[in-house]
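Below is one structure. I have some questions about it.
Just one protein chain is left out here, and the rest sit where they should.
Chain IDs A, B and C follow the sequence of writing; residue 1 opens each chain.
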């Protein structure tokens, strides 16, 4: 069985569409940014896609070594700061054209009021023993960054206070009032360093977000605290089921899932003071666990294509969690394809979702069509670009035939298409067919990389007086990028492609 | 319509097959080896395929600047030799793992007896004014090479005297006796430098080869001259027809074409003294003109696959003419795809034939099947590798279905296939669809490179108790490489690929 | 014996100084730009120095293959143009951040009225048979460049008509009137393509320049021809003496030499219409032969340092002839160090003069001192940079001691110096000590590169209330670059450099 749809774009049409997919991307904890494998995956991502900011946890965790102390002559503990690793990480980001979206957290052990930790890597999630020590450290860091990287640059780095404090696992007791206190101390301290810094919160995940965001805004309003943007997260799967090292789950219906996002916008806009304020989705993905095989599939790529067509409507940015699979929240992965969050698998193998982002990066211009399976833009030069997908959330396994009519005057065209589907670009399947080797050999990596690329096709086309017709057949979970470019055809003296095709002497 | 064949390989079978495709490759004139584009194409070829020797014309042409002279105090012309460019070229070859197959020619102007030249780049093809000056130069060069690169290395470089002297355009009047004189002087001079050098000739093209080779061997026998191997060329197309900058032609029937090759072997073996002597085909290709669009096609790749399955039977080597499209014999090409000899088009774009060579490079092991559309080997570890092709010389446009049964005991396999056909890897078509741009932009080159790669697929397979069955469908002019590898399948604790496929939570 | 000088810079001083050393650099003929060695040398030059334009001969010579022709059905010769190599060269330049300074010449053989050639590489120097064919070719080239590289970019590429037509060897009979005709046809044709192109001439060498420039300007004025700038060349040595492959010579006194340059400025300014018009020195160097060992010496570096301190005073640019030693005007060099024009020797070895340019590239800011041995600038941040030299034209072998007092308030400084002299950075001597090997081994190249770098030293300094004193001792022909930077000294807790020096436990 097969689905079929027609898309007819009329001349002069224009559809609101904000492509902000490259504003920010997520990462495993800061300390992992020292890794070579991390760097290489990020370099691939930046070379092909190119994000502006990067956001991750663990800036103040002990492996980053910022917070140090010694006893002075009187036996008093004196804090001092070590920026060796911070600088190494920031240098590395900047060398790749990236800037941080600073998430302030978690708590250095020396400053922590308790010893509750989160994750395999044990981030301390308790409030500071002394809030002034905390703000002194935050300020020292910001002063240091400004000194090293320049005010002009550093003031553009957004700052977010903590991560998902509405969850008990991320913030002791999920204590809302304590978080507000943290926000207050921190925001005031940041603005004291320089009022031009942009700061926001409360970085909540879905679920309890309604209460938290309303209460947070009320608190901020009441205390006249600085606030430049609101942040929240977005995931789109049901509760997963565990089996061994892995967790399996199903995707939400996309529309249902987006309704949950609208509440935040509504709450924010209900405040006169905050109406229209930027909302950054500082994390999003399909599943929220880093051992969910779904992340490695073509379905994930197709679902993400659909999400990216919509997320810019109400959000200043949306940061895919995460760029790569160097990640340790549930421990070090046992195998290459383990359902990690990343667009890139270990070994620098792009997953299908990587290409969804690479394709969206090309979507500049005026949007002229957006539907549940396609988005098309027109460039100032009249050429077209589009992304098509055949998301198969319900495992129906049906291909999709798309007929597209676009306005054009009589002209010669070249139709470029890049296809990522379960047949032509499915590294997960290849790896499975190889026997699911835990760690890959050089040859296996090479083969996977050769395979994990879009299938490129070109076609010569001619438009009629009014329109040009193109058509595509999308396999289940296919994502296709196309460009329709006017070309001037001219053959060199004596050259005949037709003669070659026919083998005429 | 579609053709279908079955291949049944029985246990224990062994077929004589000599895979010598990587012994030597051809190149445009030596002076072009100084070019950056040349180097990059050759680097690509060496990285992916890896030849041992390289042979081209023009070593002694004036752009290589070897032969210089000045007047001494008495006004006498004194020859001196400049090895600056020779060294630069040899250094470059060696850095890429290559050694020359030295072709001695053409004539430096200062030594030439006439001014007849060949090619756009004007190689002088007349005998030396003074044979002693010629041999002095040859000896000086060999001494210099030994000093710079070491005896052990240089003595392994085969030496061939001149190129296609049976053609008037390559050797004044096609004068056979004069060539024999050249050979005699040169061979003796070379052996004087070191008797361990291997020297051969007469480097003739097809057509008049019978008379030439017989006469040459008689001359050598009579004069007791050194001779280590015989050389000739092989092309497989009819007389081309010209149109503007291009020449169009048709391929010979492969079997007919190979008959022409057998005569040389027979003639050589008819001499007691030379029976069994190595014959090197120092040039081969489909068409013998560098502006024949056929070279850029998938048909060329399929035809070459067929040739490579056979050429080793009677020849010590066969050197594809040429590795790349930096070439000027008929002038500088006007466009990127211009029907050049190369496996690689300008811009470092691999043509389909490039992959035929890349695939053959993998064919180590024992040959267990060879037919008109397939060759299969078995490795010592029991795994299989094969190359399949569907050569469509008559433009019938029929696909080919191949069923292959290979001996095996019950085992898990992974079937890797790499397909190059007119749909998935056809850079010529892409370039045509782009509008046949003369010189490519960076973006166009990138797109062509992304496309001009084999399509990689993998499949999990299980053999029966006795055999394993695999099947392929080859589009017209497809060339497919496959590997059938035993794998040990083991999944990590909790990992289920089936569960992912079904989307079970 | 030793010379000593004091330099006292008072507060607030400002000296006119135009550092235009990076506007343009010279190159061997265009066809050589296809070479790999050429590219690597140019890449080194661009990485370390960074020029904006590049100018060389031979754009229309036959190895660039632009001018082609065929016979049409009526047997008439039709010209057609091949831009394959032009594009390859321009792509390469642009990839290195360079743009051409287009020199239009020499004559394609198919268009030439005679067969007089210049150089080992045989550039045809006769007028066109038909001036309209010539201008058609020039226009076709410009149209093509605009199409490929964009109007915005290409219109910034200066255009010069021919090279040194005042010499019989470069222009048949040195025929002035014929050159004016060439200029007239060419300039009008160029402006027809786009009036925004900047065009100039007459590209004369010294000697007969007075008559030529005056007559040229009169001609241009009379015929109301377009003219955007005047060009001439400048060399600074006496007639060389030949010995074998080499030519030896002595340097002019620098001041005398500069007087010869002033005449051009005076002549130009004597015309109301051209007063103040830009003069580009489209070639300069010490000696004007490419086999003059002087070019490889530290003396050449010191003399060039002196020239660069002055050339900007009256000239819009001055283009060092040439960036590298891939050059064939007198034939292919027999050895690595052969007195070539280049800043870089074959093998990518920087010569001393390379560093003179690298140092001048750093001289941004306000000039506060210029003398016969030094030039010093102050940056907006108050730091200083300077270049010092001890040019030993008369081979007196005396060192030079320089005391420099610069204005400053009490501050901590770091004095960075980079020294290039006959002891620490003299690759010519190393090569000589190696035994003057013609072509270098990889190991020899590595050793030469390790040596051919400036000696780096740093020093901690403190200024008094009013000034800071620094001093240098320059060996003969030394060139020293220094930076005097304010630093904030702060040691980490417990760190004591003094303690380390004394070895205190």
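Assume a residue touches a chain if its C-beta (ideal position, glycine included) is under 8 Å from a C-beta of that chain, and two chains touch if they have at least 3 such contacts.
Quick caveat: nothing in here was measured; it's all calculated off a predicted structure.
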Original post:
For the full complex, which residue in C:334, C:360 or C:384 touches the chain that was left out?
Top reply: C:334
Subject >> Residue touching the undisplayed chain, where the options are C:249, C:286 or C:309 >> reply: C:249
**OP:** Determine which one of C:15, C:96, C:277 or C:453 touches the chain that has been left out.
**Re:** C:453
Original post:
So that we can see where the missing chain sits, which residues of subunit A does it touch?
Top reply: 34-39, 65, 68, 82-85, 87-88, 91-92, 148, 331-335, 346, 438-439, 442
Original post:
Taking the full complex into account, what residues of subunit C touch the chain not shown?
Top reply: 238, 240-246, 248-250, 293-294, 297, 299, 334-335, 338, 394-395, 412, 414-416, 423-424, 428-430, 432-436, 438, 447, 450-451, 453-460, 487-497, 499-500, 502-505
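Here, only the chains that are shown with their structure count from here on.
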**OP:** Please report how many Å separate the Cα centroid of subunit B from that of subunit C, as a whole number.
**Re:** 44
Subject >> Residues of subunit A whose C-beta touches two or more other chains >> reply: 493
